[in-house]
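Below: the structure, in structure tokens.
What you see is the complex with one protein chain gone and the rest in place.
Take a look at chain A:
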Amino acid sequence: MSAESFQCPYQESKLKSTANLVARAQSEIMSEKLEKVNLVWLELNGCAGNIISLLNGLNPDFQYLMTQMSNFLYSNSLLAAEGSEAMDELFNVIGSTFILAVEGAVSLKDNGVYNIIGRQKEHAVTGLEAVQKLGENAAYVIAVGACAAHGGISAARPNPTECVGVHEVLQRKVIQLPGCPCHPDWFMGTLAYIMLYGEPPLDSRNRPLMFYSTTIHDRCPRRSYFDQGIFASKLGEKTCMFKMGCRGPVTRIDCPIRQWNGHVNWPVEDDSPCIGCAQFGFPDAMEPFITFNTTRGEQGWQKK
């Protein structure tokens, strides 16, 4: 057998899933079978890091997304307009067919006043109000990143502004893309799937199976060290970081094969443990992120 025949075809096809879906969507748009979708990117209580991650997208890149795949209608970070004109553009989308992507958590405390996203005349628009108005009218709602999916870091204990995920305030299905931040491929691939085939196959917690089906641990390049019980005692070592707190065993996502920022690196390859940022429960259920000279369970922050 030649060396090539040992390459895993599964890994190859997984890596290309986003690029293939996008290429297909593009060819269908060109042949006028498919229309560009109306896309609204709503930022709520969070760090606005998911739009930055989206700008890091490569094949497709952001320019391709906004010029070829979608009518990109709104983003607080990128919109040229400002003030009431911006708010009009946001809410005028209601009535058309559109996809709503949300990043950031929904703050519930005191009716949402801890997150004001704009003003319509005298009325201060809360994130809660905006996501409810737009969410009930959208064709699809995609929660992009940990905060939108389940509250994430914005909901970390003691959750001062009572943050929750988007699905908690909507009476409808929300496609969940947890991760801190969301990898641009996870979003682009999900969007392309919706454009071509409708809703992608989802797991029981509404995460697309094409990205979230397998744990990091299952595909970790350091798995053999785990199996042989060879564990790192400090960062910078090339062995298994399970005893330093790696959350790869409970985190379902494809980082080991997809990698980040043009596929150049990812946390474990960078000699640091996975902190479980793509798993529900991040951050509280994933702490402590890094420990020395201990096994997990002895230092959980809840333990007083």
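Here, a residue touches a chain if its C-beta (ideal position, glycine included) is under 8 Å from a C-beta of that chain, and two chains touch if they have at least 3 such contacts; residues count from 1.
Going forward, contacts and distances are computed from a predicted model.
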| item | value |
| --- | --- |
| Protein that the absent chain corresponds to, by UniProt name, given "Periplasmic [NiFeSe] hydrogenase large subunit", "Nitrogen regulatory protein P-II", "ATP/GTP-binding protein" or "Carbohydrate ABC transporter permease" | "Periplasmic [NiFeSe] hydrogenase large subunit" |
| Residue in contact with the excluded chain [from A:K16, A:K33 or A:R157] | A:R157 |
| Contacting the left-out chain in the complete assembly, out of A:L21, A:I99 or A:I117 | A:I117 |
| Sole contact to the chain not displayed, among A:S27, A:Q63 or A:S224 | A:Q63 |
| Absent-chain contact - pick from A:T18, A:S75 or A:T190 | A:S75 |
| Residue numbers in chain A that touch the chain omitted from display | 43, 45-53, 55-58, 61-63, 66-67, 71-83, 85-87, 89, 107, 110, 113-119, 124, 152-154, 156-161, 163, 180-181, 233-236, 260-262, 264-267, 269-272, 275, 277, 283, 287-293, 299, 301 |
